[in-house]
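Structure incoming, see below.
For this view, one protein chain was removed and the others were kept in their places.
All chains are identified by letter, namely A and B, in their written order; residue positions are counted from 1 within each chain.
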Amino acid sequence: MEYFFEILFSGLTRGSVYALIALGYTMVYGIIGLINFAHGEMYMIGAFTALIVSSVLSIYGLPLPSILILAGLAAAIWAGAYGFTVERLAYRPLRGAPRLAPLISAIGMSIFLQNYILLAQTPDFVPFPSLVPEFAFLEPYSAIINSSGLTIMAVSTLVMCALILLIKFTRTGKAMRATAQDRKMALLVGINVDRIISLTFITGSALAAIGGLLIASHIGQINFAIGFIAGIKAFTAAVLGGIGSIPGAVLGSFVLGLTEAFATGYVSSDYEDVFAFSLLVLILIFRPAGLLGNAAAEKV
Amino acid sequence: MKKKSLTNPTGKDIRHALMVGLWFMFLTFPLLVIKVNPIEQTVTWRWANMLWVGGASAAIALACRLIAARRTEKMEHLSRMPEQTALRHKLPLLFTQDRLRLLGAMVMLLLLAFPLAFSTYQVNIMTTALMYVILGLGLNIVVGFAGLLNLGYVAFYAVGAYTYGLLHLHFNLGFWTALPIGGLMGALFGLLLGFPVLRLRGDYLAIVTLGFGEIIRLVLENWGAFSQGPSGIADIPRPGLFGIGMTLDQSLVYQYYLTIAMALFTVFMVNRLRHSRIGRAWFALREDEIACQAMGIDTTALKLTAFALGAAWSGMTGVLFAAKTTFINPASFTFMESAIILCIVVLGGMGSIIGVAAAALILMLLPEYLRAVAEYRMLVFGAVLVVMMIIRPRGLMQPMRQTHLPAR
Partner (left out) sequence: MCGTIDTAMHPLLTVSALTMDFGGIRALDQVDLRILPREIVALIGPNGAGKTTLFNCLTGMCRPTGGQLLLTPPGRSQRRLYGLPPHQITAAGLARTFQNIRLFPNMTVLENVMVGRHCRTTAKLFGAIFRPAATVREENDSLGMSLALLDRIGLGDQADELAQNLPYGAQRRLEIARALATSPQLLLLDEPAAGMNPQETEELEALILSIRDDGLSILLIEHDMKLVMRLSDHIFAMDYGRLIAEGAPDEVRRHPAVIRAYLGTEATDA
């Protein structure tokens, strides 16, 4: 039973991180219909920014919790800035271009950013300090859950709630939803669509960066290529849930995280990713628009 | 004309450039300036990088603005012209039928003479590039013609390569026997994937094919008993020629010509397909699936045909690849390969045969010849993709249209 809970929590932890990244994918897709292949790099850039900031701060001897918060802020700010810049440089000039052009541009951006970090920082894996303090109250349960796992779940739940509130109730959120539904119409009613798209990229990237920081601190090492597989997994989760749908992305992420955890825990750890992608293929065969996506038939 | 004011930077342009420079200095500040060594707890500050970035980005921003301004000016100039002349200015007739034939013949001669003039090392690179021409044209059938976004094309390449590797390992089969089997296996896997997923919409299809590609690679990596895992299969024989013994150099040159032959056949095939009943149906499918159905076209069968044919081509190229490198392992079949092949298709201009071939040669030869700046080559590669898409979002070349009316 203890083993079951250990796996359950590891699945939930994974799911939370996937959700943080998948939200960015799904928001961007919802608003401009682009598979943002460079989104995984925002997660990686977030992790690296956090590493740098936390290392510098710890040399100056700041206490652990404040380092965590400052590193998280820095990661979110800079990843947001990268997201904004990438959109301006690589996607905005391609509005109205054929569908595949922005996709190729995104792949190019992804390659560029990975190699940028490789050159600017290091090609090797670097150890990442554990930024989350040990919680005393978790002592008795240390076999099934540790404090960084709990922090990941708590932070991501908080962030997701904030995001949902933002989208549901603020003016900006309404503008985002309107733009996602019909960009031309949103423009006509006076929404600054460019600004909304930029904001979407900034928010998505900041969320991914927080995910990057949390998982890096959980696992303990990072390198320039971590964004790629995480990005693909998160995108898988977003599609699984029905791309463009925010609750779908969250649901898909947890389904994916739990499936992976249980499959590796009970079947075989060699085939972790095979399980993930097989699940995706299976779900899409039976629900072609994902779990929560609406399979709106094209109007004839 | 206020041409003068546009070619010279105005104060506004300079202010914009400065802002861009500052922004990039801020953007790259932590990652490019600070480098920490987490083990020894030391920090290196590299302030020079910041100045470089600021200066370079400001200069590039200024240049882009000036170029854009000049282009707007030219466009305005064009739009003031009578329509006929304007049109002619926009579409210079670069490639008339005759000129194209001449160009093709020249390229052919160059390719045929290549091994005579260059070292085996260069020939080898060229062989690889030509293989990507074949792969690009094969994927072009799926993506460029039929409009099915396939992000797992490399899976079929792997199937082909492993078909040859395993057939040789277990049954000692040679290249020429493996080549058609590799193609068939590719097609078989294409159908296997195609049947369940082809009713998915574009982007869903993309991610499923991506997932399928990863599944194939991961299975090859982890199912050691079947594929020998990450250590791969070694000592795969190069293609033979009626059992004649060849030195390594000769065999590489032979392989080069073999690849050219296959590339030529691929060009021939793709060209024939395009101007055929099937090809038109594929284009129609890409353009509007519902209208395509209304024309009495069985879109499922049509999609499967495109998928299987593309996969068969990838499978055959996989056999060629295994024979060329004599060693295969799963690391050669990552998503990055699929992405690069897709880049070739889109960069070339979807559906354009010459464009795809040119893009394959450029993208494959570019990193090779960028070895001088080895460290930066992938960085440059990524940037080139982005810039090319911005400059030419429809690719290098527009597909040529078959004309039936006599030229007027």
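Here, a residue touches a chain if its C-beta (ideal position, glycine included) is under 8 Å from a C-beta of that chain, and two chains touch if they have at least 3 such contacts.
From a predicted model like this one, the values you see are computed outputs, not experimental measurements.
Checked against the full complex, the candidates B:Ala294, B:Ala331 or B:Val373 give a single residue touching the omitted chain, namely B:Ala294. Only one residue from B:Ser57, B:Asn140, B:Thr305 or B:Ser338 touches the chain missing from this view: B:Thr305.
Only one residue in the set B:Ala17, B:Leu31, B:Leu210 or B:Ala281 touches the chain that does not appear here, and it is B:Ala281. Contacts to the hidden chain, counted on chain B, fall at residues 269, 272-273, 276-281, 283-284, 287-288, 290-299, 305, 309, 401-405.
The criterion applied here is as follows: only the chains that are shown with their structure count from here on.
On the chain B side of its complex with chain A, the touching residues are 23-24, 26-28, 30-32, 34-36, 38-39, 41, 43, 49, 143, 149, 196-197, 199-204, 206-208, 210-212, 214-215, 218-219, 222, 290, 335, 339, 342-343, 346-347, 350, 375-376, 378-379, 381-386, 389-390, 393-394.
The touching residues of chain A, counted against chain B in their complex, run 29, 33, 35, 37, 45, 48-49, 51-53, 55-56, 58-59, 74, 78, 81-82, 85, 89-90, 93-94, 97-105, 107-117, 119-122, 126-129, 228, 232, 235-236, 239, 243, 270-271, 273-274, 276-278, 280-281, 284-285, 288-290, 298, 300.
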